[in-house]
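Report on the structure given below.
Omission of a single protein chain aside, the complex is shown with its protein chains in their original locations.
We call the chains A and B, going by the order they appear; numbering starts again at 1 in every chain.
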Amino acid sequence: MTNKKAPKNHSEKVLAVTDLKTSFFTKKGVVRAVDGVNFTVDRGEIVGLVGESGCGKSITSLSIMRLVPQPAGKIVAGEVLFKGEDLLQKSDEEMRRLRGDRISMIMQDPMVSMNQLLTVGYQLGEVFKYHHPGNGGSLRERCVRLLEKVKVPSPERRLDDYPFQFSGGMCQRVLIGMGIANNPDLLIADEPTTALDVTIQAQILKLMKDIQRDSGTSIILITHDLAVVAQICTRVLVMYAGRIVEQAPVLTFYKNPSHPYSVSLIRSVPVLGHRADRLFSIGGQPPNLSNPPPGCRFAPRCNKVMPICWEKYPPEISIAENHQISCWLYAQD
Amino acid sequence: MLYIGGQRKKNGQPTDKRGRVRPPYFGLFCLALFFFVVIFAELIAPFDPYEGNLQNTTLPPCWQEDGTTEHLLGTDMLGRDVLSRLIHGSRISFLISVGCIGFYGTIGIIVGLISGFRGGRTDMFIMRLADFWMSLPAIIVLFILASVHGPSAQTIILTFGIMGWPNWARIVRGETLSLKERDFVRLARVAGCGNLRIMFSHILPNVINTIIILATIEMGGIIVLTATMSFLGLGTQPPSCDWGLMLAEGRQYITYAWWLVTFPGVAIVIAVLGFNLTGDWIRELLDPKQKLQ
Partner (left out) sequence: MQGFILKRIAIALLTIFIVLTVVFFAFRLGGADPVAIMLPPNATPRNAKVLTEKFGLDKPLHLQYRGFVENVVLHGDFGMSFRYSEPALNILLQRVPATVQLGLVAFILALVVGLPIGIISAVKRDSLIDRFGRTLALAGMSLPTFWVGVMLILFLGVTLRWLPIAGRGTPLHYIMPAFCMSLYPIALFTRLSRSAMLDALKSEYVLMARIKGVPEIYVILLHAFKNASITVVTVVFGVFGALILGSVVVETIFSWPGIGRLVMESFFSRDYPVVQVFVMFVTFVVVTLNLIVDILYAYIDPRIRYQ
């Protein structure tokens, strides 16, 4: 295992999210996809954001970028401080200038994220063209260097190819290239390895670790795969039904998972060499986000549920240094 | 047959507060009016549409000077009551249009079912044929048929029958393809049902929704097209009171009998709006996943 300690030379917070709420206004009601999310990201950290499908992880990242799908989606409350400035107050043009330059994102399926009618070189060049044109050589040279950085072979030739001529793994590297081109302060990676095979997965993760080490870029890694988290993250945020239920440094999380949901998640990962008669899975379904219950949202599926869990939502408290949790098991009433 | 083309998304619809699509009241009214007139034509038409009183030719509508309340919308060049002709004309429009859709629709459904069901080479061949067929403009077939067979209502129906099936065939084939793999079809096979039976008793009923939407949407366009063909003289012949024909006959008198060309057009527009607006709404209701064009 590599060194997991995040460099603490600048302990400024790159990102500080406070009480973020994003809802979708649909035919069937208002869906509160992100319902009060609080977390921070330090410089140079790799933070893992885990949770099952539909818990709101992707919407959280889109909210930070201010690219929530419209017209149904809308950020209804909260504060997103990026290097001290609230992104939710910025104008569209100011946000556009930040995107691709200081904050960047990589998405899950590389094949659909690329425009099949434009060359890879052109799409790569866009990220330079609209932010720092004329810095450090011609567009083409900079693209070639970028492809070299993400280890795409024969970069010169491949710039003129179209995305459908690339394999999934190569495409993802190109997208990562787009993400890091301008050395952003924050990179959000939304399930970057889910659509790829396991062998490629390892390469991509290593690439991301190298990026963090070389340029000090902070990374938010969104995933539902705990193995991925274990490999490169320094801190873990567990999200459930639109809220964060536990936050801890990664070693602490694996040694001492405290929230019942986190415990179930870890237990769900089958362990090699350990025979079991059936795979563990958490019974039940996540709650309906258009009509969330008043108490803890995990209550129906929790094996340690108590009466108070059904009545009131547990407050977030610290049970150790850097370890926060929202669960009545730990809150002193 | 109207190749509106592409995928149409929902978003052209007015919605109520909860985001559900509100029924098109005006469209439904027009449609209801149209059907009412079609069904009760004999009862509501004040005069016989084919008998003209030569003493009373080209009378203006009742609100103009020289008009009478007997002939609310005036009379034409042979003294026939315009309103009565319009009313009976609705029936003609309706019958011809239904004839067209019935003809090409049936062919399209059968071809689509066969193509989707059999798959493989048959399917590919039929789809290629359909593509090719769709690219030819219907008007040339109309001219050929009209030259050979003489212009008439049957000629129009025949033309549509020949040219209009590919679109329906393609859509029905698509549905058949996806339905073919469903369990209930597999069960039917296991139970020993022959191909024909599966196609018509099992798959077809599930395609009905799509067919209803298609028919409603296309009906408006067919009405316009058949009226156009009659207007040109290639379709229904005098003394029929087809709306397109009425307009053609009235053209000569346009300088002093404006009502002869105005009201038939208004009738067409009302009928077509009824079908178009209602068709869009029905598509909303029955096809939320926008599987159709």
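The rule we apply is simple: a contact is a pair of C-beta atoms (placed from the backbone, for glycine too) under 8 Å apart; a residue touches a chain by one contact, two chains touch by 3 or more.
Keep in mind that what you see is a predicted model, and the values were worked out from it rather than measured.
**Student:** Please identify which residue in B:22, B:197 or B:251 touches the non-displayed chain.
**Tutor:** B:251
**Student:** Out of B:23, B:67, B:102 or B:221, point to the residue that touches the absent chain in the complete complex.
**Tutor:** B:221
**Student:** Just one of B:33, B:72, B:107 or B:232 touches the chain that is missing; which is it?
**Tutor:** Looking across B:33, B:72, B:107 or B:232, the contact with the absent chain belongs to B:232.
**Student:** With the missing chain put back, one of A:104, A:193 or A:324 would touch it. Which one?
**Tutor:** Answer from the full complex: A:104 touches the omitted chain.
**Student:** Touching residues of subunit B against the unshown chain: what are they?
**Tutor:** That gives, for subunit B, the contact residues 2-9, 11-12, 132, 134-140, 143-149, 220-221, 224, 227-228, 231-234, 244, 247, 251, 254-255, 258, 261-262, 264-265, 268-269, 272-273, 276-277.
**Student:** Using the touch rule from the top, list residues of subunit A that touch the missing partner.
**Tutor:** Touch with the absent chain occurs at residues 65, 67, 69, 71, 92, 96-101, 104-105, 107, 109, 112-118, 126-127, 130-131, 162, 164-165, 175, 178.
In this section, only the chains that are shown with their structure count from here on.
**Student:** Could you please state the distance in Å, as a whole number, between where the Cα atoms of subunit A are centred and where those of subunit B are centred?
**Tutor:** 54
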